[in-house]
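Each remark here refers to the structure printed beneath this line.
For this depiction, one protein chain was excluded, whereas all remaining protein chains were kept in their positions.
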Amino acid sequence: MRKESSYWVAIVHRLSGIALAIYLPVHFWALSRALEGEAALESFLAWTDDALVKAGEWGIVIALAAHLAGGLRVLALEFLPWTGWQKTLAAGAAALTVAVGLAFALAL
Amino acid sequence: MSARGETALWIAQRASAAVLGLCAIVHLAVIIYAVQGGLSAAEILGRTRGNLAWLAFYSIFVLAAAVHAPIGLRAIVIEWLGWRGRSRTGFLVIFAALLGWLGMRAVFAVFL
Partner (left out) sequence: MKVAVWKGAAQGSFQEFDVPRQPSQTVLDVVTYIQRRLDSSLAYRYACRVGMCGSCAMTVNGVPRWTCRTHVDKVLHNEALRIEPLKNLPIIRDLVTDMSAFFDKWARAKGQFAGSRTKRDAFAPIASSSPERADIDAGIECIGCAVCYSACDVVAWNPDYLGPAALNRAWTLVKDTRDQRTVERLRAVAGDAGVHSCHTHMSCTERCPKRISPTAGIAGLKRAILKSALKGEL
C-alpha cells in the first residue's frame, strides 16, 4: 500500500527507538568500566577509535536525533490544537535529524 | 488493560518524553562539544567526577529513559510480535529495572 510522509517519519521514530533501547544497556555498561578505574575506561575508548565503531556511533547519534524529532512531532500533534500542518512537522523532524547528523559528523 | 491502566501508561510515556526531549537536546549538544579532538577517559572523568549538577541531570535522564523505553517497546511487541499476557509484562518490567540499574550504575561510575 502506498504511504505518505507521516508514515515514514513514524516508522523511523519506531526503528530509532528500538535501536536506542538496544544500545542504551551497552552504553551504560561501557561507562561502568570507570568503576574499574580510569585505565579501563581509556582502553575501552581506544577501541572506539576504530572506523567501524565511529560509523556505529554516528548512527546512534542520528537515531537519537531522529527519535527526538519524531517525538516532538507526536507531542505537538497530541497536545497542540492543529489543522493541516502535519507535513511541516514531518519535514521539520527530518531537517532536525539531518542537522544533528551533520554537526556530529563535522565534530568527529 | 483497563482504561485507567492504559491512560496511566500513556501519561507516564508522554511526561517522560517531555523530560527526555529537554535532556536529549542538552545531551546532543554535550556530545558534539565533547567529541571534538577525540574522547579521553581523563577528559570525561574531569568533567563528571564530583559534579553534582551533572549527577542530578544524568540521574533524571536515566530514570526518565527507564520509564519511557519499556512503554514504547510494549506497543511494538503488541503490534509487531503479537506478544500478550504475563510473559510480556514480565519482560518489560525486567527491562525497565535493568535500564534503571545499569544506567544509575554508569552515572555513579563516572561521578565517584
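Per-chain numbering from 1; labels A and B assigned in written order.
Criterion: a contact is a pair of C-beta atoms (placed from the backbone, for glycine too) under 8 Å apart; a residue touches a chain by one contact, two chains touch by 3 or more.
In this text the structure is predicted, and so the values were computed from the model without any measurement.
J.: Using the touch definition given at the top, which of the shown chains does the missing chain touch?
T.: Every shown chain touched by the left-out chain: A, B.
J.: Of the residues A:10, A:35 or A:98, which one touches the chain left out of the display?
T.: Touching the chain that is not displayed is residue A:10.
J.: Using the definition of touch stated at the top, determine which of B:26, B:42 or B:75 touches the missing chain.
T.: Per the contact definition at the top, the residue touching the missing chain is B:75.
J.: Using the document's contact rule, name the residues of subunit A that touch the chain not shown here.
T.: 1-4, 6-7, 10, 14, 73-74, 77-79, 82-84, 86
J.: Tell me, which residues in subunit B touch the chain that this view leaves out?
T.: With respect to the unshown chain, the touching residues of subunit B are 1-4, 6-11, 75, 78-80.
In this section, only the chains that are shown with their structure count from here on.
J.: In the complex, go through subunit B and note every residue touching subunit A.
T.: 14, 17-18, 20-21, 24-25, 27-28, 31-33, 35-36, 38-42, 44-45, 62, 65, 69, 72-73, 76, 95, 98-99, 102-103, 105-107, 109-110
J.: Taking the touch rule as given, give the residues of subunit A at its contact with subunit B in the complex, in rising order.
T.: Touch residues, subunit A against subunit B: 14, 17-18, 20-21, 24-25, 27-35, 38-39, 41-42, 45, 48-49, 61, 64-65, 67-68, 71-72, 74-75, 78-79, 100, 103-104, 107-108.
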